[in-house]
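One protein chain omitted, others in place.
Per-chain residue numbering starts at 1, and chain names A, B and C are given in the order in which the chains are listed.
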């Protein structure tokens, strides 16, 4: 099982990762269902592959800010969680994932039927994993980028998610 | 009415601001009650002064991650909202506030009875306002810093909050 | 002249921009030669297209940190400048560009013969432009990603670069 560690691919190219832990999918789903806040936000897992996790929510008044758009805090929540799980999907079995920090730019008002966050690993590492997250709204056929983020995750020994 | 605009005070010193709009408190409260997501998170306004807004929530399972701590996305939500309102409290009457971006570092696990976010203006400006946010948990007498953030807000003409 | 403004393209796809100002190349080059610090760092412009600017430097002891790698501050300098010029190349003629803020993750030690920074516009706007920057080292055939950044730039009226 070879892990692709920074082989110098360009930023726009799609990277295919191989997970260290064949059981990564169960680890992510087990952790996901135990997160009360994600359930409270109505989040679901749309995609789950090594180094790439997609979460989404459907529009509801309980998820909005004063103009009826999806709330910036919800956007940040989905970005951080999707990226955290993308990082976890690449980690060795006996560790858990912790968010160290993240930075997020809001790009457009988040209006639409669904809010979708793609978390992707940029650089997997033994201690730190750098990720990006891209968040979009989907309204019928139309897909609009609403936010993008750069995130740092840490592996923590003896800390099961 | 003099606005304190970057007179070179040191980073650790408390800055006292004077609001441009005497009606700032009503503007912030009116906007707050229209945010469905804040109500859904159980957030309340604890403090509201020019350039300084404090929000908090009480612990609930619906606000947690897999270890029972307050969720990182909730921490980010309170930080961004408190800072956004701190910025709005300093803006002239005919504009609204928009989050441009923010970066947040997680400092300690967020366990406790209450999660409290202080949003403070660092540098007010005509178009952009730079803020910081400090988030802590309160458990009886004990106060623990759990996150700190640096945020950029923008004034938007003809965009009432 | 149609400007591509957030038409919802995915994050990994290459975006082709059309400049608002046909004279964008001269504006960028005129500004570049007046920056004493860039000359002091030995930076040169490798590529200059609407929304995409590449700068580089050749290895020199004067550009290193204590292990002989390119200094993190130099990496940040090239990232911020390349992104700033990518943003400027998309702006209308009568404005200048200002860096509002940026966040940069270091991904690998920066060792090699050349340090190359690609600044790209993600989201052009009237007041704010969101950019990314990717920095790599080049050593013969080998290209290694060393840093990635997310940056916010502002258009400033009556402020010629």
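We adopt the following convention: a residue touches a chain if its C-beta (ideal position, glycine included) is under 8 Å from a C-beta of that chain, and two chains touch if they have at least 3 such contacts.
Please read all numbers here as calculations on a predicted model, not as lab measurements.
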Residue of B:26, B:58, B:92 or B:123 touching the missing chain in the full complex: B:123
Residue of C:61, C:141 or C:157 touching the missing chain in the full complex: C:61
Hidden-chain contact residue, picked from the options C:76, C:95, C:121 or C:135: C:76
Sole contact to the chain not displayed, among C:26, C:39 or C:126: C:39
For subunit B, the residues touching the chain missing from this view: 6, 8-14, 103, 105, 107-108, 118, 122-123, 130, 132, 134, 136, 142-145, 148-150, 152
Interface with the undisplayed chain - residues on subunit A: 100-101, 103, 127-128, 130, 150, 152, 154
Chain not shown, touching residues in subunit C: 31, 34-41, 60-66, 71-74, 76-78, 80-81, 98-106, 161
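We take it that only the chains that are shown with their structure count from here on.
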When subunit A is superposed on subunit C by its C-alpha atoms, the rotation angle in degrees, nearest 5: 180
Type of subunit B:subunit C copy interface by residue overlap (half), same or different: same
Interchain centroid distance [CA atoms averaged], subunit A/subunit B, Å: 24
Rounded Å distance, subunit A centre to subunit C centre (Cα mean): 27
Sites on subunit C at which at least two other chains make contact: 103, 130, 150, 152
